[in-house]
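Rather than the whole complex, this shows some of its chains in their spots.
Labels A, B and C are assigned to the chains in the order they are written; within every chain, residues are numbered from 1.
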Amino acid sequence: MSHTRELLDAGPGPGNLDRDELSAAIDACLDCAQACTACADADAAEEEVAELRTCIGLCSDCADVCGATARVLSRQTRYDEFLVQRLLQACVRACSSCADECERHAEHHEHCRICAESCRECERACQRILDSEAFQELQALAGG
Amino acid sequence: MSHTRELLDAGPGPGNLDRDELSAAIDACLDCAQACTACADADAAEEEVAELRTCIGLCSDCADVCGATARVLSRQTRYDEFLVQRLLQACVRACSSCADECERHAEHHEHCRICAESCRECERACQRILDSEAFQELQALAGG
Amino acid sequence: MSHTRELLDAGPGPGNLDRDELSAAIDACLDCAQACTACADADAAEEEVAELRTCIGLCSDCADVCGATARVLSRQTRYDEFLVQRLLQACVRACSSCADECERHAEHHEHCRICAESCRECERACQRILDSEAFQELQALAGG
């Protein structure tokens, strides 16, 4: 449905990153940014908004980090591995924190359940790239 | 694949906008923002970048307008019809201008062909909402 | 302090838009996007968050529209007057709605008072460009 993978194949190429994994990560970031934007908005409309205040903040941060990550990953011409690594680490963290919080409310709020699902998918897709060979050397060097 | 429609159904509801059309427009905006970001980047990497300078600019504007439109459309709690109308009109225009330019390069650059396709889908999806009953009255009042 | 005006003078030129007004509008959009992001976040932290739920939503929309407007206005190479007009109209509307709501809470919440101030400045700066000669003809044609 999305044109992400097609564009990846038509561009100058993503260095030593796997095209399937990269394409999946970009789409997951876009979906997660949307889910977090919608969830934060639905949170604010709930009667028990006071219990969802942390969720609003975490969703908002996650939407911004995922949006920027999707854009940087979409530019294949020069992968600055350090930049991409730090950004992916920020993204994995934002997704993981947001999913943890949304899962706490998943039983009572369907939008939190769906948002948590999207966050977990994005967390996994970004982590997969961080775990790939392309980042192993950098990982070792940085001790991070 | 995306969670857009599910979240739309879990939220407070999009007023008198059609859920299928709204969900399609949000997904089209996200896809178009991604396509335009990737296409502008691929343009800059082409040998004949000088002929693609207009394409870089139009893609960049289109990515930003689509990104903001996706976010505002994702917040269902209060549709300010005037805001949404003007934003959708800006989005339709940005998509249409970008598609026109990308189509001129579609034969020589596959990324332009794909980007034009994504822009046209987004243009149609946003126009469909502007043409819906929800906006007819406003349309008549504004003369626009 | 900002480099906006300097960059405007160093670029290819903003067509028939006034450089002082354009530079002021870009800076106002950036400031308003920041103010709205901070205000929405502070709203969510207030004890009476339930009374501020509309404020959270309007601030979030306003931040996104202002952010996109700042970016499109920053690209001087080709001003598509129709695109810029619709985007500025969306921005003026988002700022005005957000300021109205924030002003209702200004007495009790200092962040709402400051945010309303920033929104009004942005509303005026964008309206000034819409009122300029560059848009008069388009205004007349569109009936808008």
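Just so it is clear, a contact is a pair of C-beta atoms (placed from the backbone, for glycine too) under 8 Å apart; a residue touches a chain by one contact, two chains touch by 3 or more.
What you are looking at is a predicted structure, and each value in this text was computed from that prediction instead of being measured.
Undergrad: In total, how many copies belong to the whole complex of which 3 are placed?
TA: The number of copies making up the whole complex is 4.
The definition used in the following text is that only the chains that are shown with their structure count from here on.
Undergrad: If you average the Cα atoms of each chain, whose average lands nearest the overall Cα average?
TA: The most central chain here turns out to be B.
Undergrad: Going by the contact definition up top, give me the pair of chains with the most C-beta pairs touching.
TA: Ranked by contacting C-beta pairs, first place goes to A-B.
Undergrad: CA centre of subunit B versus CA centre of subunit C: separation in Å?
TA: Centre separation, subunit B to subunit C: 21 Å.
Undergrad: Calculate how many whole Å lie between the centre of subunit A and the centre of subunit C, each centre taken as the average of the chain's C-alpha atoms.
TA: Whole-Å distance between the two chain centres: 28.
Undergrad: Could you list which residues of subunit B touch at least two other chains?
TA: In subunit B, residues 67, 71, 75, 77 touch at least two other chains, as defined above.
Undergrad: Give every residue of subunit A touching subunit C within the complex, in rising order.
TA: Residues of subunit A touching subunit C: 37, 40-41, 44-45, 47, 49-50, 53, 56-57, 60.
Undergrad: So in the complex, which bits of subunit B are touching subunit C?
TA: Interface residues on the subunit B side: 53-54, 57-58, 60-61, 64-65, 67-68, 71-72, 75, 77-78, 80, 82-83, 86-87, 89-90, 93-94, 97, 142-144.
Undergrad: Quick one: in the complex, what on subunit A touches subunit B?
TA: Checking each residue of subunit A against subunit B gives 1-4, 6-8, 10-12, 26-27, 30-31, 33-35, 37-39, 41-42, 44-45, 63, 67, 70-71, 74-77, 109-111, 113-115, 117-118.
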